[in-house]
Structure formats: C-alpha cells, structure tokens
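This is the structure, below, for whatever I ask next.
For this view, one protein chain was removed and the others were kept in their places.
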Amino acid sequence: MENDILKIENFYAYYGTICILQNINLRFTKNHAISILGPSGCGKTTLLRCINRMHELADDASIKGKILLSGKDIYDTEPMLIRRRIGMVFQKPNPFPTMNIYDNVIAGYKLNSIKLKRSESDKIVEESLIKADLWEQVRDNLYKRGTFLSGGQQQRLCIARALAMKPDILLLDEATASLDPKATSNIEKLINQLKHSITIIVVTHNIAQAARVSDYTAFLYSGELIEFGKTGDLFTIPKDKRTEEYLTGKFG
Amino acid sequence: MEKRLKVRQIKDKLFTVVMALFSIAIILPLFFIIFYIVRNGAVEIDWHFITSLPKPVGEIGGISNAIVGTTELIGIATLIAIPIALFTGIYMKEFEKSKLAAVVSSLTDLLQGVPSIVIGIVCYLWIVLPLRSFSLLSGSVALAIMMLPMIIKSTYHSLKLVPDSLKEASLALGTPYYRTVMKVIVPAASSGIITGIILSISRVAGETAPLLFTAFGNPFMNLNITKPVNSLPLLIFNYATSPFSDWQKQAWGASLILIIMVSALNLASKIMEHKWKTTY
Partner (left out) sequence: MNQTEISCKDYRLRNLDEQGSSTTRKETLFRFFLIAAAIISVSIVMGIFVSLLFGSWKSINEFGLNFIWSSTWNPAAKQFGALPFIIGTLSTSFLALLISAPFSFASAIYLSLYLKNGWFSGLLKFSVELLAGIPSIIYGFWGLFVLVPIVRSFEIKLGFIPYGVGVVTASIILAIMIIPFASSMASEVIKLVPQDLKEAGFAMGATRFEVIKNIILPYASGGIFSGILLAFGRAFGETMAVTMVIGNSNIIPKNIFSPANSMASVIANEFTEARGNLYLSSLIEIGLLLFIISFIVNAIGNRIMKKMTVKK
C-alpha cells in the first residue's frame, strides 16, 4: 500500500522479563484516525509509547521488532528526532506551568532552541491554536499562564503544542479520560476535523468513542493484536469471539 | 459511672490547661530577647553607625566593615554552594535508585548535623593553613559547606513535587533530556528551590563558630578574598565579650541589625513560598 505511513512488524515490548506486547503487526494509513481499543492492562498505552519511543524511558524497558515510519525504522534514529515527528497528547492535560499560553504552543521550538523570527512564531502559534480550536478563546490572553484554563481547554492547548511541531502523526493516549462529557465531545469533534490533514492514533477504553472518531480500529487483548479493520466492519461483524465479547460488554 | 466520667473530664480539662500554659511559656523568652535587643539596640543605630568603620575605644565608631564583610561572606558562599547543591539535588532526584544517590542522601543528613565549629576547623586545615592567613575565602567556604545540605534537600524535595507528566510532555516534543531537566523541570520547581536558598542564607548569616578561625575578624574594611574579614556575628562576639561598655552597647546595635537582616530573609522566603508557588 502506497499510503502506509506507519508499519509495525513482528513487534514485542517488555518490562524486564515481562512481555507486554507480542508479535504486533499493523499498518496505518496516512491521514486517517485509528483507534487502539482494549481492556486496561492490555498493552495499548505501551504500544502507543513505543511508536514515539517513550516506552524506553523506563529503566528496564526493551523491545524487539520494527516500527517503520515512512519506510524507515524509527529505532535506527535518534529518539529525539522521532518524537519531534510523532506528537503525543497525554491522559492528563500537562501544559508547562511556568510558561504562558504563547510559549506553551511554541515550546517545542523553544526547548529545542530552534530560532524563529517573531513573525514566524506568531504564525505558528495562531495556526496551531486555530487547528486546536482554541484561538478564539485565548487570543486576548496569549501571555497569561496556561494553568487558568479549564481542563478541556488545557488539553486543547496540549494538542496545539503538539501540532505546532508539524508532526506526521499525532498520538492521543486516553486524551479525554480526565475530562467532562462536554469537553470530551469537543475533543472528539476536533479529532474528526484534524484527521483529514494528519494521521491520528487514539488509545481509548471507551468503545463508543472509538466508534465515533476512528476510521480503523485495532483491538488488543493481553498483549496480542486480536483484530484490526475498518471501524464499521469491526464493530458490526467482529471476526473474533473475544472482540465481540468485549464490544458487547462481557468483560473489560 | 456518672462520677467516673466527671473525673475523666476534669482530668482532660486540666491537661488542656497545662498544655496551654507550657505553650504560652514558649513565647516569653522570645518576647524578652526581642525586647532587650530592640530597646538597647535602637538607640545605637544611626547613619554614622552603619556607614563608618570601628574606632578605638573612646571614639564613636561604626560597623560598616562588618556589614560589608557579612555581605561578602554570604555572597561568595552562595556562589560556591548553589551550583554544587543544585546539581547534587538534581542528581538525587533523577538517579533516585542509584547507590550514589543513597550515599549522598545519608551523607547530606549527616552533614546537616555536624556542629558548625567542626566545619570551621576543617576549613582552617584546608584553606587557612595552605594560604598562611585567615581569609574571606576560607570563611565563605565554611558557610558554603553549611548551606549545602539545606539547598540539596530543598532542591530534591521541590523537584519531587514536579509531576512526571511535565517531563513526559517535554520529552514527547523531542526535547533532549538535559534541556528537559534544565528548562522544564527545574523552572517548575524554582519557587521551592529559591525558597530553600534564601532560607539557607538566613541560617548562615548569623553563624559565628565556623568563622572564628577562618574569616577571623578585621577592624578594617576588606575586599580581598585572601585577607581576614569582619562579620556581624564576629563583631557582636568580640564586642560583647570585651570589657568596654561602649563596645558592648554597639554590640546591641549590631545585634538588632543582624536580627532585622535574618528576619527580612525569612520573610522573603515566606513570600516566595506563597506568591510564586507553581500550580500544576
């Protein structure tokens, strides 16, 4: 397939001797939203953290196998460079408390000491905030600390921060888990807008959310990939019994 | 049964009263000390007292050399202590599980308990003997050693309060580890770290024992780090134990200035703690 932006091949992940993920094979198409679904402890967050090489930050973490970003193995490059190209948004909103909103959005450049002209950074900040659907709400308060924002707004600020780096892929690790229903639906709307211009991988244990936002869904169960397919297909006619049981609420 | 309950309640009341009385008694010495220092010290302090050098007995001198000396000692000590303590604190947090971190942790606890006079002896052996002279430098090093454990601990504890999610956010943006630590984690902990530094300065500002055979004291103004220097606590000690009532009076004035200095620093640290507090 021409449009595969990310390929995961025969991938294993470990903490010490404990195997978290085994033999994962997946292909992600460019500019779509993919959700990774599964009960807690199934390894879905680990898989996500392997994609931008955050998994290896744990002391005893190790991996086996390949993850190819546009055909190049990400484990052959500097992790820093991979993380700049694959943005991540976390479960709890985590804007930098010591920076104002403007600096938060541009943080990826500042922290990597990438020099920008004022006009360029202004443009990036505005564009990213518009994409994250936050511009209208903060345009008059750009130089205030980001911590006064509501949880949902903070999370969108984090999305803007990730988008500012112009990543190829955006990873969302249960990004709505700590938000109220209103904010959650706003973020979901945002994902549906963004997925036409960027590849988005969403980890969630919320079945309905996966159905609402993603084009493809992968179902993980105790470290194994059980099923992967178009979201519509997987939800209506699951091939595996475990997928069906999970979707119908028998466990998880 | 009724009677027993009464007895128990009376016992409880009595205990409360005794506890309250003992607690109130704590305030008394504080009141006395402050009262004496303000009463005897305030009359001594004027512009001349602060800005002129000590004069021989019989003439009215000032304590400018001690004020400048204390400032020099504290300034140099802070410059020496901050980089070592800050990086040690960061090491303890970032390599928490390492053996060295455990050793550092228990040795800083130990260093905090070492009597200050002992640190004076050691700085005498390390610096005064080789240089063949009491000096500003040796006094500053002694104070710096005393500041170390306080700053290391406050740095470590403030860094521990910074949630890991911030570190992850920064790393996920592709920021190298050292930049993540210095530009995200340390700034997030900065109010706690600076509070610790100010508190440690206020603690050593009043130290005398480690300066007795390092900074030694000097009746003149000194700006040379290889020469002895005066400090407020040293001046108070020398004047208070002198037989001249003029000098004893001046010691009260110097005490009041020292207390104001120390209290101002404590107050500053309190304000830092409340106003600059980072919310995550």
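So that you can tell them apart, the chains are marked A and B in the order they are listed, and the count of residues begins at 1 in each.
What we mean here is this: contacts are C-beta pairs under 8 Å (C-beta built on N, C-alpha and C of every residue); 3 or more make two chains touch, one makes a residue touch a chain.
Fair warning: this is a prediction, and the values are worked out from it, not measured in the lab.
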Exercise. Of B:Met150, B:Val229 or B:Leu258, which sits in contact with the chain we cannot see?
Worked result: B:Leu258
Exercise. Touching the left-out chain: which of B:Ile45, B:Ala66 or B:Ile119?
Worked result: B:Ile119
Seminar exercise, completed: Touching the unshown chain, chain B contributes residues 8-9, 11-12, 15-16, 18-23, 25-27, 29-30, 32-34, 36-37, 83-88, 90-92, 94-95, 100-101, 103-104, 106-122, 124-126, 145, 148, 152, 176-178, 181-182, 202, 205-209, 212-213, 216, 233, 236-237, 240-241, 248, 251, 255, 258-259, 262-263, 266
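Criterion: only the chains that are shown with their structure count from here on.
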Problem set entry | chain A and chain B: spacing of chain centres that average the CA atoms, whole Å | 48
Exercise. In their complex, what parts of chain A are in touch with chain B?
Worked result: 52, 54, 57, 59, 80-85, 87-88, 90, 92, 94-98, 107-108, 110-113, 147, 158, 161-162, 165
Problem set entry | For the chain B and chain A complex, residues of the former touching the latter | 97, 163, 165-166, 168-176, 179-180, 183-184, 187-188, 190, 278-280
